[in-house]
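For this depiction, one protein chain was excluded, whereas all remaining protein chains were kept in their positions.
Chain nomenclature is as follows: A, B and C, assigned in order of appearance, with residue numbering initiated at 1 for each chain independently.
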Amino acid sequence: MNETALPACTPDTGTDPQTLAEATVQAMYPRDNASQGLGMKILDIAPGRARMSMLVRSDMLNGHATCHGGFIFALADSCFAFACNSRNLNTVASGCSIEYVAPALRNDVLTAEAQERSLSGRTGVYDITVNNQDGKLIALFRGKSYRIKGEVIAGLHAAP
Amino acid sequence: MNETALPACTPDTGTDPQTLAEATVQAMYPRDNASQGLGMKILDIAPGRARMSMLVRSDMLNGHATCHGGFIFALADSCFAFACNSRNLNTVASGCSIEYVAPALRNDVLTAEAQERSLSGRTGVYDITVNNQDGKLIALFRGKSYRIKGEVIAGLHAAP
Amino acid sequence: MNETALPACTPDTGTDPQTLAEATVQAMYPRDNASQGLGMKILDIAPGRARMSMLVRSDMLNGHATCHGGFIFALADSCFAFACNSRNLNTVASGCSIEYVAPALRNDVLTAEAQERSLSGRTGVYDITVNNQDGKLIALFRGKSYRIKGEVIAGLHAAP
Partner (left out) sequence: MNETALPACTPDTGTDPQTLAEATVQAMYPRDNASQGLGMKILDIAPGRARMSMLVRSDMLNGHATCHGGFIFALADSCFAFACNSRNLNTVASGCSIEYVAPALRNDVLTAEAQERSLSGRTGVYDITVNNQDGKLIALFRGKSYRIKGEVIAGLHAAP
């Protein structure tokens, strides 16, 4: 995602939702130190949806030699953040829950996929699944979002 | 916590619960790359309880310039892990939920405190609060634990 | 579901999973006073899945003149129970969460649909959606199951 890929948008007529989702990610990712530092990659983005991956590194292992739950959570949480901000309206997490289904091991490549289940008023609910490279389910995450003031990219709106 | 502080325990008669909790943390922390890499410090440990702190570093900030929820979660999750393993019986998280109450900012020092609310059979429930340096509540975390096979320190048991 | 519909099963060779799911519901529903008293109907059952409906009666309204959350929860919880017991292995809830998306009103007919998201060892995760008669999403429920000893119908097993 380089700078030249930035969408040619006209605030007057509005931007189509898919272009808006891609532009939002391009604006958010470079200032998201956390997701970058953990080596997360954005695979796919669409309005209300996102798909991301992360390699389980040795510095992510806990005392049981499996991936610390906090990093599995962080991957799901970032995926949730990109999905719920994909309409260019600043949105934060109000709460999240995660169920750990199977352990993730060193060098696993985890893929998180976020889907919007509900969006009404300022609040939304998103389901994120985390699978490993063999398609095995590792965790189920549910995020509750809350829209705050402002836009990710000021002045850019979705076409009506 | 240096090596010389290791408890003088006699497996025959059992170890008192507080000594066991301290020994467990001393064994777990050095092999917990995740907690160390995030700069977490253990302030206090007791049977079923733990207290830990973490500085919010710039690489923990998200695209909204507040601490990425995954790191607040990771602090609470580690605190939960030390509390639920404090009886020297290998225990993992089966699921967790977090409610974000207020944002954490760069250079905040967060303190997590874990308390056991229930322990029956293999499963337990722990409540973890996360406050900042001013005592302001940042997040409420609830962890569900599941005891697996094995001990953190093989052969060390609580006194009856 | 009358008595004559009971499956002709031969414990020796095993029962096919769909027949087993239907037999399990036929055995559970008559002794489930709670679901009956609340007027719940079973619309559909399959291995790991269930669909149920309930009319919002005036005695289910709270002080805000909308359906008390406990009854929406009870519908989702019963649907979860039939889905997670559908393999004829006694299974109970270890925990549940619900997100209320929109209020349910008097005389609404709510439909809950349960899907198994994960099943490994003794534990499972099920997602239940609750919609009203217009297909509007009312609530999202996630249930964690735990298999205990015994069978709903003693001696009846799934075909290998």
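What we mean here is this: a residue touches a chain if its C-beta (ideal position, glycine included) is under 8 Å from a C-beta of that chain, and two chains touch if they have at least 3 such contacts.
Keep in mind it's a predicted model, so treat the numbers as computed, not measured.
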Of C:Asp77, C:Asp108 or C:Asp127, the residue in touch with the unshown chain: C:Asp77
Touch criterion as defined above, residue of C:Leu20, C:Met60, C:Ala83 or C:Leu110 at the omitted chain: C:Met60
Touching residues on chain B - with respect to the absent chain: 97, 99, 101-102, 117-118, 120, 125, 127, 137, 140, 142, 144
Those residues of chain C which, in the complete complex, touch the missing chain: 27-29, 31-35, 37, 58-65, 68-71, 73-75, 77-78, 81, 85, 90, 92-100, 103, 152
Residues belonging to chain A that touch the chain removed from view: 94-95, 97, 123, 144
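Note that in this section only the chains that are shown with their structure count from here on.
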Chain B-chain C separation of Cα centroids, rounded to whole Å: 36
Inter-centroid spacing, chain B versus chain A (mean Cα positions, whole Å): 27
Interface hub residues of chain C, defined as touching at least two other chains: 97, 144
